[in-house]
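For this depiction, one protein chain was excluded, whereas all remaining protein chains were kept in their positions.
Then we have chain A:
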Amino acid sequence: MTVINMVIMVIYHIISAFFAFVLVKSIVKTKNVQEAILYCIILMPFVLRVLHIK
């Protein structure tokens, strides 16, 4: 049980890090200001999760 939980937790953090990376990449690439601001807002919970803060 704990091993499965640990594996899922690690995968979850990897997925969170991947989404954070994709969001940063999208911020760099986009030419739309609204999209850039929206991606910045979405980025916050992913970073806090990756850092194991919330």
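The rule we apply is simple: a residue touches a chain if its C-beta (ideal position, glycine included) is under 8 Å from a C-beta of that chain, and two chains touch if they have at least 3 such contacts; residues count from 1.
The rule we apply is simple: contacts and distances are computed from a predicted model.
The chain absent from the displayed complex carries the UniProt protein name "Succinylglutamate desuccinylase", chosen from "Succinylglutamate desuccinylase", "Phosphate transport system permease protein", "Succinate--CoA ligase [ADP-forming] subunit beta" or "NADH-quinone oxidoreductase subunit K".
Residues of chain A that touch the chain left out of the display are 1-2, 5, 8-9, 12, 27-28, 31, 33, 36-37, 40-41, 43-44, 47-48, 51-54.
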